[in-house]
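This report concerns only the one structure given below.
Here the complex is missing one protein chain, while the rest keep their positions.
Entry: chain A
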Amino acid sequence: MKLRRVVVTGLGALTPIGNNIQEYWNGLINGVSGAAPITYFDASNFKTQFACELKGFNVENFIDRKEARKMDRYAQYAMVSSEEAVNDANFNFDKLDKDRVGVIWGSGIGGLETFQQEVIDFARSSGIPKFNPFFIPKMIADIAGGHISIKYGFRGPNFTTVSACASSTNALIDAFNYIRLGHADVMVTGGSEAAVTIAGMGGFNAMHALSTRNDDPKTASRPMDKDREGFVLGEGAGALVLEEYDHAVARGARIYCEIGGGGMSADAHHITAPHPEGFGAKNVMLNCLRDAGLQPTDVDGVNMHGTSTPLGDIAESKAIQHVFGEHAYTLNLNATKSMTGHLLGAAGAIEAIASILSIVHGIVPPTINHFTDDENIDSKLNFTFNQAQKRDMKVVMSNTFGFGGHNACVLVKKLDL
């Protein structure tokens, strides 16, 4: 069976450093940090009192108030980013066969704030259950994809992937495969997360997963730096329109790049800690290269999972050196979570978008907040520290690894490479 080619024809983003694709890209190449003290709730009793929240975002500018009220923030973000991507793809809806358009979305958690609020309300009540009828359809992690399909009438394959911080990379790979295999011609994919809540901050704090650099939030996310001490929680969404190549060409669509391949693997090691030698991370990159039919030497850059945790960054750096050998020193590596924070289930989507835009613009966004080299990480590797670098990027891989030991990696490449 001949596999069909898949290209990217639409992009959308709602991130802590920009509320659309243009603002996001400007933030990325200018090394902007999205971290700031938490405004959504009083965090003064929390170990970590900052996060990467959205800035100046008012959902009512995008969604009717009545509709927005029936959605958790994570679903609202999905609607806003997917609308940007679908508009960007510029379809003639009269000619689009909507039975052949699907939606595969990713979210690590789903409607955490909704769940939290309903339980708080019940705990404060007399004990008689008075749950809101929208509680379940607001909370469940699959509902964002449902909302997107309802809005546009997209009747193709539709489901949600859940693999913690790898969720939207899994969504992207699944969407790619569904088109490749002929199950759909167009897929709206991506991911969204809204975990900057009491439960989210409290839960990640309890794991000692988050940075506690409360005196200087903007430098807290510092992947690969010697003094990194945890990730910074972020939120938002990224959306991509994937399209079968001939379908895109036939309608004269603007093509950003081609999806080359996707890889998946598991650490099978620990529920939250990475494998110390990065075996799962190594395998996922090898699987991805094999799927794309490319050699390690074909790759120009890797957008790392790079969350700024002490163990994770070392394991991933080792894995990259295992996979690429001497070629690793010629790669442009970067960890854009230094700017956006960690968007959990949306991370894969916004980082795939960063990788795609690095090909489109020939600029590699930096890993900001590098102050001191870590002797456990090879200093000859180019992590694109602190300043964006110009480079003709043709092939870029984007890594994401999730709690549970799930690893997913997607490879994007210049069209007609």
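Here is the rule we use: a contact is a pair of C-beta atoms (placed from the backbone, for glycine too) under 8 Å apart; a residue touches a chain by one contact, two chains touch by 3 or more; residues count from 1.
The criterion applied here is as follows: contacts and distances are computed from a predicted model.
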{"item": "Chain not displayed: protein name in its UniProt record (\"Dihydroorotase\", \"Acyl carrier protein\", \"ABC-type polar-amino-acid transporter\" or \"Copper resistance system multicopper oxidase\")", "value": "\"Acyl carrier protein\""}
{"item": "Residue among A:12, A:34 or A:137 touching the omitted chain", "value": "A:137"}
{"item": "Of A:64, A:375 or A:416, the residue in touch with the unshown chain", "value": "A:64"}
{"item": "Where the unshown chain meets chain A, residue by residue", "value": "64-66, 69, 130, 132-134, 137"}
